[in-house]
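Removed: one protein chain of the complex. Kept in place: all other protein chains.
Per-chain numbering from 1; labels A, B and C assigned in written order.
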């Protein structure tokens, strides 16, 4: 169901499992599940519980943590101890539906210096179209005044 | 020559007959106008009258002298002042000095709707919210009945779009009505209730 | 029709030339420009199995793909604070690679003989910066660092070490400088700012979290002393193995200055092409004092 991607550099900063309270979600108000139109401005709101759990990479892929990674760790084997701390990528269908739950702000690629995710914002060897139906790049940043071959030479990000 | 014309004729016959048989199962194809190709004339305005003699009476009660209601005959003058100048200043933001935009020149629209994007989903809701945001104080003060009705309508439409119509899931159209903002605060799921404030 | 080589445009125009006068009713869309999709199966437009399911059965929650309706898939994963929790305090920068900078100079959008800063880059209309959503300026990245030819004097908000080295290798000068929200807004669109008649703001000193960055000579921060920066330049030249040419210094902005040549606190009149400096002592005093950007940490 999931394709596992090893985001190895990321789990270094993770908190120790003991510090995390393992309580489930308690009493989130019902409107957070249902309301998509904001009363005040009349626009769609991003789904908050998606933003709590998922992250969108600049190449349009969403990642999430491994569910149950803090449960009964002592019982589980060595490989699981390691891989459960990796982040996992969502499937294509899931990525599409998560994109639909977001506002344009969250779909825009964002650039942060010293971003720990910077290696994962690009993906190579993908055959799907580079542009969406409006001609905007899906996976790569739009370069200023650069033709395609030059941009390939210097950036290598698609 | 003759043979080619004959084949062409048969080809025409065959296409028409096939189309008549099952029209909807064809592969989606590029057509000039889909409605035109699928819509059939179901009513050519002809009533079958096999056993009636003479001419059909006009659609009115016998011996009734009241003329048939129909819109008044109007002659449209193509060169009247408005018609001759139709479309003037539509390109004023490009051809003028850039200080005026055609959205500002929509003097025939209500003031609060001038330049407001008109074609999108949930248009009525967004329009009413815009109206409410502009005139909330005046409405409350001077026409509480209308304020009440507006509130009711907005509430109804909100329910409609949030629960009954599920078409708002999808790419939001950038209508230029809202500033881009994250609109997100992380909620700590380890809290006992969402009401607990953690400082 | 002549046999000379003609473009498709000319051939089309030849047809138009022979045609009768084109009227409003002759204008039509290309055939096939607008085609609507066709419903292939009856069930395709139904959110449930049947119309009844759509009308009265429970509708799935937002974003449901699998899982039950009370715990759909997207709510089965644990929350992760590292993902988006700091979105309201993160600083976003617009990436400006050295290739793009070289390309902008090549094509004449930027004059390399003038100092380059935020307003110069934004005047090319190739970048959009919205200070209100915490976009804090430009990040000079090192793509194309191997072949950057221009000795430019550039001021950015963030720069990688290799990009700094690449510019300094050809005799350029890099400074990283902080712009607070208000002054960045003025720098991004000076025309709108001046037309509103707003006072040219004073650049505030960076917030505590960024102070370290801009005080570091390694980053060529604008708050360091020149001697330290000179030392660092030499150091990076030695480490990376290039000889250091003479530095171009086209102009120097004050630490609190937004625009080159316009002192903060003044008002600019575009109609008269004049800059009005404040005469009131209170104003002058206000714009003389250094203030810190307390809005963000």
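Worth pointing out:
As a convention for this text, a residue touches a chain if its C-beta (ideal position, glycine included) is under 8 Å from a C-beta of that chain, and two chains touch if they have at least 3 such contacts.
We adopt the following convention: contacts and distances are computed from a predicted model.
Only one of "Exosome complex component CSL4", "Exoribonuclease phosphorolytic domain-containing protein", "DNA replication complex GINS protein PSF1" or "Large ribosomal subunit protein uL4m" fits the UniProt record of the hidden chain, and that name is "Large ribosomal subunit protein uL4m".
Partners of the chain left out, restricted to shown chains and counted across the full complex, are B, C. Touch with the chain that is not drawn comes from one residue among C:88, C:124 or C:205, which is C:124.
Listed for subunit C, the residues touching the missing chain in the whole complex are 5-10, 12-13, 16-17, 19, 21-24, 26-30, 33, 103, 106-109, 124-126. Subunit B residues in contact with the hidden partner, per the touch definition given at the top, are 79-81, 84-92, 94-97, 101-104, 106, 108-119, 123-124, 127-128, 131, 134-135, 138-139, 141-143, 146, 149-150, 152-153, 156, 174-179.
One rule holds for everything that comes next: only the chains that are shown with their structure count from here on.
Measuring from the averaged C-alpha position of subunit A to that of subunit B gives a distance of 37 Å.
Distance between chain centres (mean CA atoms), subunit A to subunit C: 23 Å. Residue positions 62-63, 78-79, 84, 133 of subunit C are each in touch with at least two other chains. Multi-chain contact residues, meaning those touching two or more other chains, occur in subunit B at positions 163, 169, 180-182, 184-187, 189. Interface of subunit B with subunit A (complex): residues 122, 125-126, 129-130, 154, 158, 161-163, 168-172, 174, 177-178, 180-187, 189-195.
The touching residues of subunit A, counted against subunit C in their complex, run 10, 13-14, 25, 33-34, 36, 47, 49-55, 64-70, 93-94, 97-98, 100-101, 105, 110-113, 141, 143-146, 150, 154-155.
Partner subunit B is touched in their complex by these residues of subunit A: 20-21, 23-29, 34-37, 39-46, 48, 51-52, 99-101, 103-106, 108.
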